[in-house]
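Excluded from the complex is one protein chain; the other protein chains are retained at their positions.
Then we have chain A:
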Amino acid sequence: MKTMIFLEFYKLRCTRIVLTTTVLTLFALLQGWQFAKLDRAREAEDIFRAFLYQGSMSVYSWLIFPLIITVVLAMMARLEHSQNGWKQLLALPVSRGVVYGAKLLVGMTVISYSLILLYAGLIVAAHFLGVDNIPYLWMMKRLLVLFLASLAIIGILFYLSFQFAHVAVPMAVGAGLAFPSMLVANSEKYWIFYPWDYPIVASMNYVFDMGGNNLHMLGVSVLIFCTFVFIGFSSFCRKDIL
């Protein structure tokens, strides 16, 4: 397993996945920075939570993070789909479970890297803005909940990316479903039925009314993730390599 994970990371070196993740995350920080700079001039209170964090999160959780998940998983799958890399990979003496697990783990690590980068970026931005009392722990908890809430999206897109050889399928689904998420998030009743809303609601739960569904959301997210990983794994084990 360790070797497979190492190999997956080695493959990533030849792609622009990490660069793409970094650039897209920095866009969120740029928006938060601009928000905070404008409102520091007005001497607003709690610049960090109300402007830097919320400014970054309003675009990150709605648009950037779901699109990062889409891009990372679709590009990782494309590495094998193009030139039928599956044939070479699965002909090696490795179990399919290890291959599948390693890919999932590496994909999730790259997605987590985006959250860590955002965390670090927010702290650096806060220092530059001269913000005292940075809520390190509060922010860490929020980002952890955001990650758990996005598991449903990760599970669905991981399944689609490996199931369909055409890269446009996961890309179109990921982008197409991220598109109405802000509209649905405004509904107190129906957001729970739409997994693409979970990151928005989880990261800005003081903006959106969760109607007491916080724990339900995390439970549903983990359940969807497990279901799709299991279905994907079953299908992957039966995959014809020719």
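Heads up, the rule we're going with is that a contact is a pair of C-beta atoms (placed from the backbone, for glycine too) under 8 Å apart; a residue touches a chain by one contact, two chains touch by 3 or more; residues count from 1.
By our rule, contacts and distances are computed from a predicted model.
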From "Permease", "Gfo/Idh/MocA family oxidoreductase", "Sulfate transporter subunit" or "Bacterial extracellular solute-binding protein", the hidden chain's UniProt protein name: "Permease"
Option from A:52, A:71, A:192 or A:217 whose C-beta touches the chain left out: A:71
Residue among A:24, A:153 or A:229 touching the omitted chain: A:24
Candidate in contact with the missing chain, chosen from A:18, A:59, A:144 or A:222: A:59
In chain A, positions touching the absent partner: 16, 20, 23-24, 27, 30-31, 34-35, 59, 63-64, 67, 70-71, 74-75, 78, 82, 166-169, 171-172, 175-176, 179-180, 182-184, 186-187, 190
